[in-house]
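Here the complex is missing one protein chain, while the rest keep their positions.
Letters A and B mark the chains as written, and numbering starts fresh at 1 in each.
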Amino acid sequence: MTLVAFWVFAGTAVGSALLCITRRSPVASALWLVNTLFNLAAIYVLLDAHFIAAVQVLVYAGAIMVLFLFVIMLLNLGRPGPTDIRGARGKVVAGVAGLVLAAELLVLRLAAPPAELLLPEGAVAGTVAGRGAVRAVAQPLFQAYLVPFEITSVLLLAAIVGAVVLAKRRL
Amino acid sequence: MLLGPSLAVSAILFSLGVVGVLLRRNAIVIFMCIELMLNAVNLTFVALSQRLGLDGQVFVFFVMTVAAAEAAVGLAIVIAVYRHRDTVNLQNINLLRG
Partner (left out) sequence: MRPLAGSAADWVGLTILLPFAGFLVNGALAFLAPRARRAVSVVGVGSVAAAFAVAVAVWSAVAGAHPAEPYVRTLWSWIPVGDLQVNAALQVDQLSVVMLLVVTGVSSLIHVFSIGYMRDDPGYARYFAYLNLFVAFMVVLVLGASFPVMFIGWEGVGLCSYLLIGFWFEEKEKADAGFKAFLVNRIGDFGFLVAMFLIFSHLGSLDFREVFARAPQALVPGGGTVTAIALFLFMGCVGKSAQIPLYVWLPDAMAGPTPVSALIHAATMVTAGVYLVARSNVLFAMSPTASAIVAGVGALTALFAATIGLKQWDIKKVLAYSTVSQLGYMFVGVGVGAYAAGIFHLVTHAFFKALLFLGAGSVIHVLHRAYHHTHREADAQDMRNMGGLMAYLPWTSRVMWVATLAIAGIPPLAGFFSKDEILGAAFARGAAAPFYYVVWLFGLAAALLTAFYMTRLMLYTFHGPNRTGDLERPHLAEAPWVMTWPLVVLAALTVLGGALNLPHVGTLHRWLEPVTERSAALLPNLAPSTGLEVTLMLLAAAIGVGGIWLATRMLKPASLTTPERAPAETGFAKLLLEKYRVDELYAAVIVRPVVWLSRVVLWKGLDAGVIDTAGVNGSAAVARGLGWIGSRLQTGQVGTYVFFFVVGALAVLAALLR
């Protein structure tokens, strides 16, 4: 059952991604990307990452993509204009690069993680069920990964300041 | 059980992102394709975390945070460039030309 659901969501995600990169209108591309993100969130749920799925929808699809759309609208790029897709040569190059990359990655993924690292099946699902999705992620975040957490907040501060400065009309 | 297929999907999504970056000239669309690549990586992390522990999900959390910051700053740059050059077509933004 989960497998079927997985393939449905995966297929949609891949299809949306394909459409995203081939639409002429940037708005269309953005919206197809949103669709991809939603489907990925669904897959996360199937992978016992409920919290991450929620954050994906909230932050990625909800905030970041909205920001993209705002900027597209701000710069008046919504209307379909002359295409910005590269010509035949560019398409061939991109296609070949993509195919090679896909092939290499598909081969690489076959390398299984070492046995001693593997947790028993369902262990994570159990943790999530036992502690709750949020707590399962929050506990390592605020205990083992506290320093990176703090650094990330500083990073966000820097990003805010940077974005404001860069986008100002007059300093 | 879902590990293998997830990694395959992630690989395909990543490749599509790369194709998009190489295919398009619009700065914002390229940015979106980069976000697509990041999401593929997130999928890999989450898939692996199901077998290797919750640290993978924590990492995804960080990735998303950084992606948000990066999107904000990057789009600010795009706006600034648009104000100067009146275009976001990367073909025309070639001041780095040696």
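Observations on the structure shown:
Here, a contact is a pair of C-beta atoms (placed from the backbone, for glycine too) under 8 Å apart; a residue touches a chain by one contact, two chains touch by 3 or more.
This is a predicted model, so every value here is computed, not measured.
Residue B:V21 is the one among B:L2, B:V21 or B:V73 that touches the chain missing from this view.
Annotation: of A:A97, A:L119, A:V134 or A:L166, A:A97 touches the absent chain (contact as defined above). Not every partner is drawn; the one left out touches chain A at residues 86, 90, 93, 97, 100-101, 104-105, 107-108. Hidden from this view is one chain, which touches chain B at 18, 21-22, 25, 90-91, 93-98.
In this text, only the chains that are shown with their structure count from here on.
Rounded to a whole number, the gap between the C-alpha centres of chain A and chain B is 7 angstrom. Across the complex, chain B meets chain A through its residues 1-2, 4-20, 22-26, 28-29, 31-33, 35-36, 39, 42-43, 46-55, 57-58, 60-62, 64-73, 75-80, 82-83, 88-89. Looking at the complex, you find that chain A touches chain B at residues 2-3, 6-7, 10, 13-14, 17-18, 20-22, 26, 29-30, 33, 36-37, 40, 43-44, 46-49, 51-52, 55-56, 59-60, 63-64, 67-68, 71-72, 74-75, 77, 84-86, 90-91, 93-95, 97-99, 101-102, 105-106, 108-109, 113, 117-119, 121, 124-125, 127, 136-137, 140-141, 144-145, 148, 152, 155-156, 158-160, 162-167, 169.
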